[in-house]
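Note that this complex is displayed minus one protein chain, with the remaining chains in position.
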Amino acid sequence: MSIYEKLKARNITLPQVDPPVAAFVPFVRTGNLIFISGHIAKKDGKPWTGKLGAALTTAQGKQAAQSIAIDLMATLQAAIGDLNKIRRIVKLLVLVNSTPAFNEQHLVANGASELFVEIFGERGAHARSAFGVAQIPLGSCVEIELIAEL
Amino acid sequence: MSIYEKLKARNITLPQVDPPVAAFVPFVRTGNLIFISGHIAKKDGKPWTGKLGAALTTAQGKQAAQSIAIDLMATLQAAIGDLNKIRRIVKLLVLVNSTPAFNEQHLVANGASELFVEIFGERGAHARSAFGVAQIPLGSCVEIELIAEL
Partner (left out) sequence: MSIYEKLKARNITLPQVDPPVAAFVPFVRTGNLIFISGHIAKKDGKPWTGKLGAALTTAQGKQAAQSIAIDLMATLQAAIGDLNKIRRIVKLLVLVNSTPAFNEQHLVANGASELFVEIFGERGAHARSAFGVAQIPLGSCVEIELIAEL
């Protein structure tokens, strides 16, 4: 199955890509690598706010991470035109808006990681770092940046 | 205008590059990419301390981020000799020393992003992640690392 057949089988529609809210661009390509800017979690088009360990459960954070993965795929598609051209999802950096005690960032991050593997197969298996941060722009609960190889 | 004419028009003088205070180097080149170590904000040669959301305002943080951008340009110049050789500012990672409530890291980061675009033009348009961290070495208010393409 192509990437798009897999997305369809999962009932995932890639959203339109909004321009960043600040003075930067959503992606930069250099050689065969493409660097995608940090994407924050959104719900109904607005920042998905809240802190893990307080307002949000691990399950909700995982869902937020999955929603970012979909937005990242939309940006990847805007960047290269065809997701089937992705040779490898290289690395995710997963930032979880956390209280000083919450320590399940890896489970939150799985929401994105599992979707990349599901949609891209072996090419979706990536290196990753996940950790808890003090805050995220606009109060969003999760932020993810990505490096992919073409 | 060359990069140096733009810097002069902005009255920006690149500072001397200090060696890092720890066991690492200011930059590493690999292929066409150059990885610049995280630079902390300084004022009058000392760490520019304070936390966003407490001692410092967003405007002050933005100013601190801009001052780091100048230091990063100085390091880039030390690394490659001529800033006109930069093909692209690829990515910034912007760490903002934040209280658990402060969520304007993107506005702070703009202090650096806007200067790179102003000085490097299209080649200065970069991918970026910005987020709030619990602390920064020596209590500095902002830290930025950079990837550039030659």
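Here the chain labels run A and B in written order, and each chain numbers its own residues starting at 1.
In the analysis below, contacts are C-beta pairs under 8 Å (C-beta built on N, C-alpha and C of every residue); 3 or more make two chains touch, one makes a residue touch a chain.
Note that the structure is predicted; figures quoted are calculated from it, not measured.
Peer 1: Hey, which of A:Ile3, A:Leu33, A:Ile68 or A:Leu83 is the one touching the hidden chain?
Peer 2: The missing chain is touched by A:Leu33.
Peer 1: With respect to the chain omitted from the figure, which of A:Lys6, A:Arg29, A:Lys43 or A:His106 is a touching residue?
Peer 2: Touches the omitted chain: A:His106.
Peer 1: Give me the subunit B residues in contact with the hidden chain, please.
Peer 2: These residues of subunit B touch the chain that is not shown: 20-28, 30-31, 35-38, 51, 93, 95, 99-100, 133-139, 143, 145.
Peer 1: If you put the missing chain back, which residues of subunit A would it touch?
Peer 2: 31-33, 88, 90-92, 98-107, 109-110, 113-114, 117, 125-134, 147, 149
Rule of thumb we're sticking to: only the chains that are shown with their structure count from here on.
Peer 1: Between subunit A and subunit B, what's the gap in Å when you average each chain's C-alpha atoms?
Peer 2: Subunit A and subunit B have C-alpha centres separated by 25 Å.
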